[in-house]
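Heads up, one of the protein chains got dropped from this complex, but the rest are sitting where they should.
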Amino acid sequence: MTDATDIKTGGEGRSSGFRHILSNYGIHIFLVLLVAVSGIVSPAFLSANNISNMLLQVAPLGIVVIGQAFVIILRGLDLSVASVMATAAVIATGFSGVNSDMPMIIAISLAIGAGTGLVNGLLVTKRDVSPFLATLATMIMLQGFRFAYTQGAPSGNVPPLFRVVGAETFYGIPYNLMLLAVLAVIFGILLARSRFGREVYITGGNPTTARLLGINADRVIVSGYVISGVLAAIAGLVLSGYVGIVDNWVGRGFELDSIVAAVMGGIALSGGRGTIVGGLIGAAILIVVFNAVLMFGMPVQLQIIIKGLVIVLAAAFYVRRSV
Amino acid sequence: MAKQSPLSTFVKRNRGLVVVIVLLFALLIFGSFISDRFRTTSNILNVFEQSSGLALVSLGQTLAILTGGIDMSVGSMISLLSLLTSGLMNGDPAMILPVTAGIILLGCMIGAINGIGIVMLRIHPLIVTLGMGAVLQGIALLYSLGPAGKAPPGFKFLAYGKVLGLPVSALFVIALFILVALFLRYARLGRYIYAVGDDQAGARLMGLPRSGVIIFVYTVSGFCCALMAIYLVSRFGVGQPYTGVNYTLASITPVVVGGTLLAGGRGGVMGTLFGAYLISLINNVLNFMDVSTHYQLIAQGLIVIAAVSIYVEKRKRI
Amino acid sequence: MLKLSNISKSFPGVRALSGIDLEIRAGEIHALVGENGAGKSTMIKIVAGAYQPDSGDIEYDGARLHNITPASAKKAGIHVIYQEFVLFPHLTVAENIYIGHERRGKLGLVDHRQTRRDAAELLKRLGVEIDPDQLVTDLTVADQQMVEIAKALVHKVKLLILDEPTAVISGREADLLFARLKALRQEGVAIVYVSHRLEEIFQIADRVTVFKDGERVTTADISSVDRNKLISLMVGRDLKDIFPPKRARADTGKVVLKAENVTVNGRVRNASIELRAGEITGLAGMVGAGRTELAMGIFGGLPMSSGTVTIDGQPISHMTPAVAIAKGIGFVTEDRKSQGLAMQLDVAANVTAASLIEITRNGLIDHGAEDAIAHQEIAKYKIACRGPATPVATMSGGNQQKVIVARWARTNPRVLILDEPTRGVDVGAKTEIYKIMNELALQGMAILMISSELPEIIGMSDRVVVMREGVVSGELTGAGINEQAIMSLATQHMAA
Partner (left out) sequence: QGKFYEGAPRTYLYNPDVEVCFKDTAQYKKDGPYTIGFSNAGLGDSWRVVMLHSVQTAAARNKDKISKLIITDAGHDDAKQVADIQDLVSRGVDLLIVSANTQQALDPAVSQAMDAGIPVVMMDRRVASDNFVTFVTASDAMMGRLFAQWIAEKLGGKGNVIMLAGQAGSSPSENREKPAREVFAQYPGIKVLETVYSDWSPVKGKQVMQAMISKYGKDINAVWSAHGLQTPGSIEAFIDAGYKDGEIPIHTTADVNGPLQLAIKHKVPMLEVGYPPAMGGISVDVALQVLAGAPVPCIYTINSQIAVSEGDNTPSITTDLRLTDLVVPDGAADMLITGGMGQDYDPKTYSVDYPQ
């Protein structure tokens, strides 16, 4: 008995070795390789200017991925994020577009995100609708509301503060990246270090266990969707500041990109596993790939193909080769 | 063990199908109150015909979902195959047969690649097929940036032809659904599809051909996409690079409305067929009611949620 | 029949099997025993083709087998009943029994009627009453196990392997199983039988092999060993008494929890039970008697349709797990895979799951403290794992069980409910768990232990409550606690 324990707990178990590194840091290595190879193929890729561009572009996706991470760890999926982004942005710019409207604009946008998340969460927990469908349905409905509100023609101007946050840099460091960093730290700590975060993992790992542990699993799940909705709304505002023009489709494609980024970053769709950092690295990979293929001057068709291949390969590269 | 009556067991285990059929009739009755023209045979036949394509794509999707997977590449697959169909036929009636056969084969192959990718790479089907979808979309655009070629004269028959006053395409689709339904019930492979969806790891331990089942269902999905591509070329007269784009998400709705659970292992194709009818009928009724698009979107979302909430088995809460 | 030579298998960080040689003969029942994590299930999975060995040869029926897959093993007549069931919950009983061997009619199509008829016949032959048209998900665990066993009888097996089949069945069902196994032995089938219940092994086995730490310690004729010998071989030391000496019964024990007229799901009716400080109450009964439901009702995990729970004389109006935990109730569930553990998470997270406050500093989880606690519990319960960061999914069943016990004991509850706490747990660990239960009781905890193992009930309980078909059929204390008394209360209608 005693020696059994010794043999099997000996050496702390955190096995080193190549396979271990590969399975835990595969995605980090992948990103580094990707950047290195891109830099070699196209030197302009590594120019300060271009790096700054990519940093500027990673923030909105990164912010969405943080929320998506919560939802996916909770065994869910949020397809409504892009619709939330667009709706928040469209409604926010529907005001006169001056800074004095800011508190109102931000409050309303966040309310849209939170409200959508709440509906998603309640559908998933109280009605047992599968997350894919619940969020698909809210995505469609939100689009309907948005069109009904704007009559299809969004108008108004983006407040100057959003322009600063969305597009400007401070000594080469974009403000939106700083925002991403702040959010990543806050939500990273929330997930990895707070009691709530632990409840997220337990609920995602096994909802029944969570319930029997007295965790209000429903409330945890709903909170996950609300976080995702709110972050999507923030990302929508940041993205509206990026160009200063808002159309009905701000954030188009972010729903799938954010899921793909999360999965590439090791957040398993089966729930209970993954980290914010992983998700952000996944997001960075997507941005790098998009930028690199442009820098290589590849025709648009190849860009699309390469993106598809990278999605599959990065996920395959990371996947734990368990028995 | 209290034995339940066969009927109540059937209803319990096929809730999706039953609910969808009931809703379908309810909507038909409702529609005929709205407008006299709704009741016309030609309108009903239109709806019947309009739903064929959607039903076709959803057929393959149903099988993928029954195994607990999902096929997110259907849209791109349809686009690519439709381009190839019209591009290769290019108006030449002699090419109809060889191209049709070739496209079906190609669809099956692409589907098989999806399946093999899922089996070999051990990644979630959602990710594999999303990636594959992007690759196929790229290839489609490489082949042609615009509509390619054109359908040969007479090819329209597939989509618009009628026998005994009924659209051939719709009849073909019904026949195909019945065939697949019988297959699911009476072929061993059909039973294994349910088993794999119910418990993947278990299927492997039981020595069931799990990999084979997965490759098979995605191949069927590819096959259905090929049929859809051919049908669209017949319907539209040409293939286009984005023709299928809406079907990726659209194909999932009839499946779940028809009572197949996204988690896999439960459901069936007949529910999907009626689910597709229901969705087309809803569109039709909303059109007759002059509901503006904005509200149609909202209605669509509500319907998906409502339909799905009906089937959900309240999990036994412990 | 089956000959393994020098089989080894490692998982990342664990050597599960090293150089195993083993021979199984046709027409024998060969018992496999060993502590949790000794490698029994791993060896079985290798023979079944679920895992590939790292090295070694497998000879079967006179030929060497290469690259066994589950499919090829089945074809060769090897059938395994796994420790974790392999049933498809949403297929019917009949379909499950014949999965992979569908009854087929014309054109090779599945003949559902024939399947149903044959399944009914088979179940009858096994002596159980299960409707072949039911979905497996609607069955009790015990019935599910019987379906698993029925699957083994469908086709000609040459080698039948059972991994802890009696973990969830008892009494009558177990006897039916043993009768079946003996009949199969007559037919020349080789049977490998894994169990932690040593009595059974002496009852049916011909030979026994002991595994320890991934190695084969010995193989012997059953007649040449006795219980104590077997235990010392498994554990590597003598275990004199499995059950700790009974404490002086705390007659003055204050009633901590009182449940009255509890009705749950219609499967438990008007059951009343009292738990006293410093006392271990055994809850006995046949499988399916409703013990789990009663306990779940008390804990708030299942809604009570009527009845009251009083803690310290204070009635609780609406019981939920959160309230229960706050009031100091702990619950070790019977099904660790679906209820007890978050399989993706590691040992540390699972152990601390019920006592997060303890590791929270300034509102943040202190990973250092968490690791320290995990190390402590791993050592205390001798949990075989690679360390706090081991995902529980990769651990053996018994060690998973220890994780759950550790989790709840850690919270220092006033009432601890243990539902089959030693299911799938080896004797060594069992003794540990008993010792801990005893210590906790001595500290004044009120313990409710649900168990289907009579020796355990008798050996541990100060008081025994017996349930039968959803009602409490009697209560025993002191010398009244004996096998006959319990069985007669549990099966009154049969005895009468």
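In this document, chain identifiers A, B and C correspond to the written order of the chains, with residue numbering beginning at 1 in each.
Rule of thumb we're sticking to: contacts are C-beta pairs under 8 Å (C-beta built on N, C-alpha and C of every residue); 3 or more make two chains touch, one makes a residue touch a chain.
Please read these numbers as outputs of a predicted model, since none were measured by experiment.
Counting contacts over the entire complex, the absent chain touches A, B.
Contact with the undisplayed chain is limited, among B:Met120, B:Leu145 or B:Ala263, to B:Leu145. Note on the undisplayed chain: of the listed residues B:Leu54, B:Val180 or B:Leu208, the one touching it is B:Leu54. Listed by residue number, the positions of subunit B touching the unshown chain are 35, 37-38, 40, 42-43, 46-47, 50, 53-54, 140-141, 144-147, 150, 156, 159-160, 232, 235-238, 240-243, 246, 280, 283-284, 287-288, 290, 292-293, 296-297.
Across the interface with the omitted chain, subunit A contributes residues 42, 44-45, 47, 49-50, 53, 56-57, 93-94, 147, 149-158, 167-168, 239, 242-250, 252, 290-291, 294-295, 297, 300-301.
Criterion: only the chains that are shown with their structure count from here on.
The chain pair with the larger count of C-beta pairs in contact, out of B-C and A-B, is A-B. The geometric centre of subunit A is 30 Å away from that of subunit B, both derived from CA atoms. Shown for subunit B are the residues that touch two or more other chains, namely 317-318.
Subunit C has residues 301, 339 in contact with two or more other chains. Here subunit C touches subunit A in the complex through residues 11-15, 35, 37, 51, 212-213, 235-237, 299, 301, 320-326, 331, 333, 338-345, 349, 353-354, 356-357, 360, 363-365, 367, 378-379, 382-387, 389-390, 394, 428, going by the rule given at the top. Considering their complex, residues 123, 127-130, 132-134, 136-141, 143-145, 147-148, 208, 211-212, 256, 259-260, 263, 269-270, 299-312, 315-316, 319, 321 of subunit A touch subunit B. Residue ranges on subunit C touching subunit B, taken from their complex, read 48-50, 69-75, 80, 82, 86-91, 95, 99-100, 102, 104, 108-110, 112, 129-131, 133-135, 296, 301-302, 339.
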